[in-house]
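Not every chain of the complex is shown here; the ones you see sit where they belong.
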């Protein structure tokens, strides 16, 4: 049976392509989901791609990834910077966790420089727009194959 | 003529594979150079891979990359956290700059959480060991091709 | 067709009139809704007045206001001080956003002095109890009419 990669997206990412395009670009979340699904498929993985504005739902989905997933990609949006609950959920996992951000969060406001997700993630990829998701899938693949 | 990708490595990275392997793994910098060279070659790029313990030399090399390079990958090691000079050198470039770290710097000591390089880099990749360099080359390729 | 003013209320505001009346007064949220509806009506606006204890729902409602609303009044309650997600949602809007607080938050605990909402709102009105909503509606009207 194929491995499932969870790709979880946090608050306001549903607006992608419309919100502040000078920061996040014109690509929509649908576009990214399509590219991820295609990239997963070519690797023989199942892609479980979701978005929510709710911190609690994100926590529950991370727990779900811990049960049924082979790896987790997470772009937690604004919750990245404020949610200890996400950190705790991720710490309960023993699968690779790749943190992704579209923008380079370190070139933005000070309060976006700190990430609770980073404290538990395997690694971080940020600043490459939608391409970051593909790179993150490759990173996950590398982790899964043990070729690190 | 092929494009040149500069891959610059900072202090103590020459020790890779021997220093604190529980953090940095057993791969040597030679191994990484070989993989980068090979990956570059398959993309039709020239790979200019260097290491130095000197902050000033790193500054000069970054300037050099600004003149002759198509993209810059930089793992500035400890200078990442202390060098405004690196930041200034990178700000003078108008090519993609990819910051790489072998370890997830956000899971280490507090003083490693801040990066002057990040303030000017296009994006950041950290926590994936030697694989991070290959991902960074892919990120550079994506930037160069305009497929972001 | 008449313009819609969204008036969104955050956590614990459903308790208004019962919780800590020495700070928030005896007026209930129902009372405020009635006054807002009446005031909107007299201005020819539709009033969409809601309350939730959920940060995620508040984010979604703000997004909704961005699509169908002419202006947004928001009393985000405690999320005011902790939610970057609200900030991001509000930044995606291009309609007037009026931040309202019943109490003067600057005369209360230190952690209530900072507002993420303020970083993106058009303006702020606080300390006037239920009257603040009516003033905020007038401010919105002023913004909408261009008489600033």
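Chains here go by letter, A, B and C, matching the order in which they are written, and residues are numbered from 1 within each.
By our rule, a contact is a pair of C-beta atoms (placed from the backbone, for glycine too) under 8 Å apart; a residue touches a chain by one contact, two chains touch by 3 or more.
No experiment lies behind these values; they were computed from the predicted model shown.
Shown are 3 identical chains; the number of copies across the whole complex in this structure file is 12.
Please note the rule applied: only the chains that are shown with their structure count from here on.
Taken chain by chain, the contacts run in an open path, each chain touching the next and the two ends left apart. A simple rule picks the central chain: find each chain's mean C-alpha point, then take the one closest to the mean of all protein C-alpha atoms, which gives A. Subunit B and subunit C have CA centres that are 47 Å apart.
The geometric centre of subunit A is 32 Å away from that of subunit C, both derived from CA atoms.
In subunit A, no position touches at least two other chains.
Across the complex, subunit B is touched by residues 25, 104, 106-107, 113-115, 118-132, 134-135, 138-139, 142-143, 147-148 of subunit A.
Every residue of subunit C that touches subunit A in the complex is listed here, in rising order: 54-57, 59-60, 63, 82-85, 87-89, 91-92. Within the complex formed with subunit C, the subunit A residues making contact are 10-12, 14-15, 18-20, 52-57, 77-79, 81-82, 111-112.
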